[in-house]
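In this view, the complex is presented without one of its protein chains, the others remaining in place.
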Amino acid sequence: MEKVNIFKGFKTRLKGEPDLSIIKLPKPSTIAVSALDIPFIRPRILVKDGDKVKIGSPLFYDKQNPDIQYLCPGAGVVQKIVFGARRRLHEVVVQLFEKEYHVEFESLTKKALGTADTQKIIDILIKGGLWQCLRRLPARDTADPKIQPPLIIVCLNENDMFAPHPGLYLENETSFFELGLSLLRKISKRVVVAARKNHLEKLAPLNTNITHVIPDLYPAWNPGAILFHIKKTADENNAWYVTGQHLLLMVKLILTGHYPIERIATVSRENDKKPHLLIRQGMPVKSLAPSLGKNDLITSGMFSGRIIAPDSHMGFFENTLNILKIKNEEEFLGFIRPGTAKTTVSNTFLSCLFDKPGQADCDTHGEERACINCACCHRICPNDLMPNFIMKALHGDDLEDALDMGLLDCCNCGLCSYTCPCKIELAHIFQDAMNAYHKDKE
Amino acid sequence: MKWLKRIFDKSEKHFSGSGKLAKAHALFDATKTVFFHPLRRTAFIPFLRDCLDLKRYMTFVLISLVPVTIFGIYNTGYRAGLGSGVELDLLDSFLHGSYYVIPIILVSYVVGLFWEILFAGIRKHKISEGFLVTGLLFPLTLPATIPLWQVALGISFGVIIGKEVFGGTGRNILNPALTARAFVYFSYPVSMSGEIWIPNLGAVDGMSGATPLAVAAQGNQSILAALSDMGFALKNLFWGFVPGSIGETSVFCIVLGMFFLLVTRIANFRIIAGGIAGLIFTAIVFYLFGEDPGSWIKAGPLYHLFAGSFLFGITFMATDPVSAPGTNEARWIFGFLIGFFTVTIRVANPAFVEGTMLAILFMNVFAPLLDHMVVKYKVSKRIPNV
Partner (left out) sequence: MLAEKDHFKEILIKGIWKENPVAYQVLGICSALAVTVKMSTAIVMGIALTIVTAFSSLIISSMRKHIPSNIRIIVELAVIASLVIVTDQILKAFLYDISKQLSIFVGLIITNCIVLGRAESFALANPPADSFVDGVANGIGYSLILVCVAFIRELLGSGKILGFNVIPGFLVDMGYQNMGLMVLAPGAFFIIGLLVWLKNNLPGVSHEEN
């Protein structure tokens, strides 16, 4: 096991870490496939209201790459297709039947999987709607099955701080996971498995498969951060990555021939000890977090997710919900309070003296100002970028300069925006610039 | 605090839209946000944000200036007493000092705030907190006897030319407080020269007393002997019972402020450490190779460190993040060169007895270049990703 040296990151602890028990949620009445968490998709819908679908029936595909289909994780009737502004597809909602049927895909036995050729496996994965689990850095778009990646990173942790613990979803699944790794080795010569340092104990059966150990601070387990710290040459920039849970799903699809629908998810909320949840893909948000108030903002990942509407459904890639408090009371003389209970990475509040988990709320805690060049963003960036200079280069429309300074090495962890005392939306600016650059390149 | 909130809510309509006082909206907004920390929900990733904002950031610089300001007031009063031949006790010194210093600070704030509001109104942006620091730093660099209209002109120049022409706090290349001081320094040398006029109670004319840096030894005396003859022993310089600009005299109080800024990481330690290293290095070089025993060449690093405004400048002026470089390596160089130029100007330039202000302003101009070089160097070390 090789140690990845990431020193910078978010060292403060936050309240609301889920515990390690698992609760199975009851079957919901509706289920949906969301298009909002799929990168760069231009969907074309294959069903209409009232159509009957099975588990594994395609609901829509990506116009840029018609092979990549998004399959239905439940059997029932298409209830409604939700569009947003400018007719952007939000989600396809399916009302579930009591009894559900599967679409049968081609399956392989364990032995056949070992000897099957790569193209065959790729075909099964594409047909089975799970190829898109493999994503390509730095833009995080869907991997191109026609090329061989320089390396594949298996991230046992998803992006968020409170993402599902790999020890739970990998429990008793060691053999499947190993099959998954052998499958990835067919696609790429080099496969990297990275695990958090304090997860190693729970991952003991897998220890021989773990190649890299990463320190236990956010966002060290972000594939962008891992890649930045292990890459030696520029070819490795376009590495692929897949999360541990998705890898298991891929193996299950190939072995059973059925589209797998179960996931392990977490819901985190301040002052609320929540267990891990066994859910189905695309469950309604309300069934995961039933007691939502008016003062809650729901996100799929508080650092790098998206805001989820309370009456919508979980996305294909999303297994975490963070519920953040909305502050309604303006604090009297807030800027000068000693702040014993404020979450901060700076040394300007008394709370930095105690090692207590901090509160999280979705307020900016201040107004936007011009950058004062304090380099707080550089101090915290896990990939050692200089976000203030990159931001200024982008502000001056100098994309070349920004790329030189490593814009594409940005792992979208959001810590620069988090720490900025001037409240500049650095992460958002970078994400926009990276997406624009990616679209331009395509 | 409900009543205060109600007052703000009620008067808001006068200051916004077509209200009578809509032009002063920036002032209203600034006052309101001081009392009630504004709420703004995050719209983009990450959805939680650090509690530190610019208001708190700048307020912490103000807090670090409190010891210096209080001692400055006391020392001014004490000096004034000495000037008229009376030894004042603590409270009296403080009261007399306030009589001189408080008006200077008030004028600086009021006039500076006027320009801030004017520009905020025209440009439709909010009043930036950076001004809080400028408005206090500038008076602390002045002698207590400065005429108030010069304070007003100085802060106007600092705010307009030093900051607003570039677009406000965050976009300036020079430290506005030092720009203001440089303006007064070059425009009204009589008020600002090395000879500090010690205020004299009641009498029309004061008596003059040199700051330590203006001391030069007579005959065969060494500079150290001359300094202690004039009452500038190292101990006095450390505690600050010497004539000088309001805020610069007490090394002890400055170190208190420096400690606070370093612990809270508001100021970058690299600039301060680099500056002190540069000063000590240069002072030693001059000490070893200098010839004239009666001048500051032979004063040695400790005297160079404690006398004059170097510590004040490197702690509060050079660490202003806007005008200092933004990369760590450049900060070391920046600090070191400030120390180097301070000593060089002190000993090698007969026109200026004090070099800190010029050294910092000079390096402010070079800060973007240092940053550029460091960034280019770092870029060349990266694995390219295009």
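Labels A and B are assigned to the chains in the order they are written; within every chain, residues are numbered from 1.
Going forward, a contact is a pair of C-beta atoms (placed from the backbone, for glycine too) under 8 Å apart; a residue touches a chain by one contact, two chains touch by 3 or more.
Bear in mind the structure is a predicted one, so any value in this text is a computation, not a measurement.
J.: For the unseen chain, which displayed partners does it touch in the full complex?
T.: B
J.: Out of B:103, B:147 or B:167, which touches the unshown chain?
T.: B:147
J.: For the chain that's not shown, point to the residue among B:8, B:99, B:188 or B:352 touching it.
T.: Selected residue, touching the omitted chain: B:188.
J.: With the missing chain put back, one of B:24, B:62 or B:161 would touch it. Which one?
T.: B:161
J.: On chain B, where is the contact patch with the chain that was removed from view?
T.: Those residues of chain B that touch the unshown chain are 147, 149-150, 153, 161, 165, 183, 186-191.
Here is the rule we go by: only the chains that are shown with their structure count from here on.
J.: Averaging only over C-alpha atoms, locate the centres of chain A and chain B and give their separation in whole Å.
T.: Taking the mean C-alpha position of each chain, the two centres sit 47 Å apart.
J.: Hey, which residues of chain A end up touching chain B in the complex?
T.: Its residues touching chain B are 138, 231-234, 237, 297, 299, 302-307, 322, 324, 326-328, 330-336, 339, 342-349, 360-367, 369-375, 378, 386, 388-389, 403-406, 408-409, 412-415, 417-423, 425, 427-428, 431.
J.: Applying the document's contact rule, which stretches of chain B touch chain A when the two form their complex?
T.: Result: residues 1, 4-5, 33-57, 59-60, 126, 128-130, 167-171, 263-266, 268, 321-322, 324-328, 371, 375, 378-379, 382-386 of chain B touch chain A.
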